[in-house]
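Only one protein chain is missing; all other protein chains are in place.
Right, chain A next:
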Amino acid sequence: MSRVQVDRERCVGSGVCESLAPDVFEVDDDGLLIVHREEPGDDQLDDVRDAVQQCPVRALALEE
């Protein structure tokens, strides 16, 4: 199972991940990232990989 990891020190709540994988990521009212599915489904993995790669502060990782 693949697992999403967030580096909270780095995250600035840019929402890039949310735009790419809205079912998995959401920036909350305080600008903090909520991960709705820490273990994304197979059909979400491509979007999550894009999010990991495009995160401007490289705060995301996907352990596969």
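What we mean here is this: a contact is a pair of C-beta atoms (placed from the backbone, for glycine too) under 8 Å apart; a residue touches a chain by one contact, two chains touch by 3 or more; residues count from 1.
Keep in mind that, in the parts below, contacts and distances are computed from a predicted model.
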item: Name of the absent chain as recorded in UniProt (options "Sodium:proton antiporter", "Cytochrome P450", "ABC transporter permease" or "Peptide/nickel transport system substrate-binding protein"); value: "Cytochrome P450"
item: Contacts of chain A with the absent chain, listed as residue ranges; value: 10, 12-16, 18-19, 22, 26-32, 56-58
